[in-house]
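Scroll down for the structure; my scribbles are underneath it.
Note that one protein chain of the assembly has been removed; the remaining protein chains are unaltered in position.
Letters A, B and C mark the chains as written, and numbering starts fresh at 1 in each.
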Amino acid sequence: MTKTKYDIDNENQWCPGCGNFSILKAMKQAFTKLKLDPDNLLIVSGIGQAGKTPNYLACNMLHGLHGRALCLATGAKIANHNLNIVVTTGDGDCYGEGQNHFTAAIRRNIDITLFVFNNQIYGLTKGQASPTSAFGMKTKIQQNGTVSSSFNPLATALVNGAGFIARGFSGNIEKLSSTMVDAMKYKGFSMIDICQPCISFNKLNTYSWYKERVFDLENNGHDNSDYKKALEIVHQNEEKIPTGIIYKKPGIPFHERLPVLRKQPLSSYVFPESELKNILGRA
Amino acid sequence: MTKTKYDIDNENQWCPGCGNFSILKAMKQAFTKLKLDPDNLLIVSGIGQAGKTPNYLACNMLHGLHGRALCLATGAKIANHNLNIVVTTGDGDCYGEGQNHFTAAIRRNIDITLFVFNNQIYGLTKGQASPTSAFGMKTKIQQNGTVSSSFNPLATALVNGAGFIARGFSGNIEKLSSTMVDAMKYKGFSMIDICQPCISFNKLNTYSWYKERVFDLENNGHDNSDYKKALEIVHQNEEKIPTGIIYKKPGIPFHERLPVLRKQPLSSYVFPESELKNILGRA
Amino acid sequence: MGNDITILIGGAAGYGIQTIGNLLSKACHNAGLFIFSVDDFESRVRGGHNFHVIRISNELLSGPSLKLDILVAIDEKTYLNHKDELAPNGIILCNDTGDDTKMSNTTSHIPFEQLARDAGGKIASNTVAAGVILAILGASFKDLEKLLQAQFEKKGKKILALNLMAGKSGYDIGKTIQFYRSFDFNKSNHSNVVMSGAKAAALGALASDCRFFPFYPMSPGTGVIVNASAFAEQFPLVIEQAEDEIAAINMAVGASFAGVRSMSVTSGGGFCLMTEGLGLAAMAEIPVVIINAQRPGPATGLATRTAQSDLLFTINASQDEFPRFVFAPGSPKDTYNAVKKAFHLSEKYQVPSIVLMDQFLIDSTRTEPDDLKIGSEHESFLLSDTKMYQDEPYLRYKISDSGVSPRCTPCSGPFLVRSTGNEHTPEGLTSEDPENRNMMVEKRFKKVKHMKKEMKMPSLLCTEASFFLTGWGSSKGSIIEACLTLREQGIDASWIIFEDIWPLDEYKLKKILRNKKLVIVEGNATCQLGSLIRQLTGIDYAFSILKYDGRPIYPEYIIEKVQQIMGH
Partner (left out) sequence: MGNDITILIGGAAGYGIQTIGNLLSKACHNAGLFIFSVDDFESRVRGGHNFHVIRISNELLSGPSLKLDILVAIDEKTYLNHKDELAPNGIILCNDTGDDTKMSNTTSHIPFEQLARDAGGKIASNTVAAGVILAILGASFKDLEKLLQAQFEKKGKKILALNLMAGKSGYDIGKTIQFYRSFDFNKSNHSNVVMSGAKAAALGALASDCRFFPFYPMSPGTGVIVNASAFAEQFPLVIEQAEDEIAAINMAVGASFAGVRSMSVTSGGGFCLMTEGLGLAAMAEIPVVIINAQRPGPATGLATRTAQSDLLFTINASQDEFPRFVFAPGSPKDTYNAVKKAFHLSEKYQVPSIVLMDQFLIDSTRTEPDDLKIGSEHESFLLSDTKMYQDEPYLRYKISDSGVSPRCTPCSGPFLVRSTGNEHTPEGLTSEDPENRNMMVEKRFKKVKHMKKEMKMPSLLCTEASFFLTGWGSSKGSIIEACLTLREQGIDASWIIFEDIWPLDEYKLKKILRNKKLVIVEGNATCQLGSLIRQLTGIDYAFSILKYDGRPIYPEYIIEKVQQIMGH
């Protein structure tokens, strides 16, 4: 592996062969392309294998609780919207425990970029079903197979007004990193749901399973400004997995919706001592 | 008002003129049509004005926490799937605090009926924005208007596989009660999002505002088995509000997905003492 | 004691009872009088039985009162529920509904609604009532006129005229009513403030340079947010309604990490949902302030009522152990100061601070001498001069003597800021190493020694007394007043009031409490402060005066219970 400035001297705890390594690589490539220095980058994450990601990168890091990465990121972005914030999270983290924050972030159009490492399984806790697990998939605990149909994150995002929706595949690093670059350039909430084989626990959605199914939307002439087409694509069933930008439309990010933030980042105001004195006098 | 067997001697605490009274009436009508005795009916609710509903009805009641009615109802239904369970909840309760449970109930296809009293506002807590409040609506706290786009509950339900999706309007009791009957007859998870004017706090979405916009899908020859049509309808913007059953398709409810529940309700098994002794011997 | 009367005004929700209270309180404030007012309302928007009790005096009031000098019964329920609380010589003003069975020497029937209708609209009947009361108290019509002008100007000429007319007819009737006391409304120079706890908390946060208020609505906490949002135009503030309380606390932590002071406000059920995030703040050593505005539980309990029953929960909330600050102010002014202290110390020690309030403190309003100051609480502990980290590595969780490590914000210099809720190395990398774990637990707990020194010991009236009314938080005023009254009755009582709650120096506390007969007074059923005192010092209390019906503790209640205890 070539060295990058995002490398860090910390033992990686993922299973050898895990799809996450490729995502990590794609991220480094994307940051390099964006000329984003480590000290100018904040990665916020939840708990899970995906949540460990910023531990393996030279970057500013806020590694929080299971399911709550988007809340932390939203707070940080409101505090200082000059920050470049990427959130790394898992399918359980983001669509399970944290699902309420997922739609809330979309509705706020908070200007951060979300990477969901979607291995369709709870990896770190050793293989329980996740919201994106296929209906009927068997696990140690779901011995007769899951009995819930799976959650459709991209459709949920789309119908609730998300302005940048993409899917990636850890098996195509080049493509993934270029989608990442586009997502990070987008002004507003952007998300990439990334197909990621978990070699230890997901024996159904394996590398080759994905490999056989993924195709590139761009090569198929997809017009990602077309909402109706996007709606069709997010409804596509498992047999064909479209990757690339599914939908993109410009929107007003959260920090431009509030007059106080339009002026300057919240963190950069000076303490309004005299105004305050005025008020206190009249309390 | 004519007396029904669902009446109860308890002071109603809603504001005089609130849309909830009509929903309550529609519920009584629906139960009457279904010949459901009060002692054969369980209403589970959250916290909010809508959550108070079972307090004003003769029925079995489980009045829980803000946001968690669907969880309680799911537990009760798994315990005894012979129960007839209706959930009454508000837009804040169900799409805000409790949103994660909303999609989970859909994915389980748990056989209960959900009525969301959607007044597009937090009523009981005196008028803050809710997830369904119109973008830009002003409130005491959202003084410059809300800065989040609104949540689309019906579209979210549809794209995540819900099998019975309807909208109602408190201003049309007859229609509403007949939709309620259909919803309760449906085997699986059914929901009605009910437009309900909050006269105290929502000065935008008033009775006449709704009245001008609602129309009846049935009168317009809507085929509610058509997913594509349904998808269009749930995307319709505020100017036209379709009511009636938007989408309906048969599915296998949760309690028929598990072998143990297919046999009989969980609560009606006898304690398996001898099997247990076998196991303990081998522990 | 000075001139001191109490008025209760009761009626249905939506009637505007609170508006009457506000008018009275403004009139009194303008005249330099002191008030203490309490709202009592049900968990509903209209109807039901609500009331407002306002106590007025020409001297500073420490507590509320329930001995009614004037009972204004807009509805029947008010009359029935409160007539027995009338003081000797007290008077009753009843809405005239045609039925005059209640008529007596002390009871006047006043057609509030009819007069308002005559003036142009039933809606102004609360203005009629305000007029009657102000006349009785001795205010001039000019005083009332000024107030109405200020209040209704923005609403247009018609509404203003209607209210002026309604006020006048009420005032005229009031003038005909005999009452045994009156106040001097001509004084005006004073430097008092009238505030609710909710407003004081909002101001305290602003004075601490808090800029971000992520919250999820929950009574009685929402009042603080409503008050803060009144300043959102003039100040660098973002008041953001979160999708739930979990989001609120995590958004606060995220913003604080990025350098903006943040506070969330909630009540018990919401605080439950915040406990995990509280632990994250503690583990990542990110400052955050939470107001837990208590109300009766368990669960939804009595949503619009008051309680002091989350003390032990607040101190022990969240898995495992970590230093935290807990404050429980006793009045609005104390609240202002407690919130400032909460921010200051949270930032100084990089630990979470919790301010325990309750519905009574949040919603009740009182006059206090104005010394709301802007101190140094807003000054930042963030490292701004970070040049040294160009040479030496920056360690977010550097081991230090005090346990406090250098805190920088992300992307503020040529170094990396790495925070995590997992156990971590000084660099902020997750680590499972047992030695590192020990070092980090010890680092975090090193702070406690210093934190204790920041805390005020409980206040005492005097150190020698035959017993000590011992309490905390919002019942401070009632305890003080009860104590003073008892002393007037020749009973040798003192008080011990806790405002800084956690962490306390056990040895100092033991010294203070040793050999004292403690009578614990608090708004819960299990005597939590008593348990806490025993936990910290081993010292047991002698008696407890508890109240858990969801209503505030009034001085009269304490006095009655003390007399019971003493076998009077």
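As a working rule, a contact is a pair of C-beta atoms (placed from the backbone, for glycine too) under 8 Å apart; a residue touches a chain by one contact, two chains touch by 3 or more.
Just so it is clear, the structure is predicted and the values come from calculations on it, not from any experiment.
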Contacting the left-out chain in the complete assembly, out of C:Ala247, C:Val265, C:Ala284 or C:Leu469: C:Ala284
Residue, one of C:Gln294, C:Ser353, C:Thr367 or C:Thr470, that touches the chain absent here: C:Gln294
From C:Asp4, C:Glu42, C:Asp96 or C:Asp172, residue that would touch the chain that is not displayed: C:Glu42
Which of C:Gln319, C:Ser376 or C:Asn515 contacts the chain that the document leaves out: C:Gln319
Omitted-chain contact residue, chosen from A:Gln142, A:Thr206 or A:Gln236: A:Gln142
Sites on subunit A contacted by the missing partner chain, in the whole complex: 13-16, 47, 49, 64-67, 96-97, 99, 122-126, 128-129, 131, 140-144, 200-201
Interface with the undisplayed chain - residues on subunit B: 10, 38-42, 44, 47, 52, 54-55, 58-65, 67-68, 71-80, 82-84, 100-101, 103-104, 258, 260-261, 266-267, 269, 271-273, 275-277, 279-281, 283
Residues of subunit C (touch criterion as defined above) contacting the omitted chain: 42-43, 246, 267-269, 271-273, 275-276, 279-280, 282-284, 294-305, 307, 309-310, 312-313, 315-322, 420-423, 432, 434-435, 437-438, 441-442, 445, 524-526, 528, 531-532, 534-536, 538-540, 548-551
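The working rule: only the chains that are shown with their structure count from here on.
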Cα-centroid distance, subunit B relative to subunit C, in whole angstrom: 37
Geometric centre distance via CA averages, subunit B-subunit A, whole Å: 31
Between subunit C and subunit A, distance of the C-alpha-averaged centres to the nearest whole Å: 41
Contacts with two or more other chains, residues of subunit A listed in rising order: 100, 103-104, 258
Residues of subunit C engaged with two or more neighbouring chains: 232, 243-244
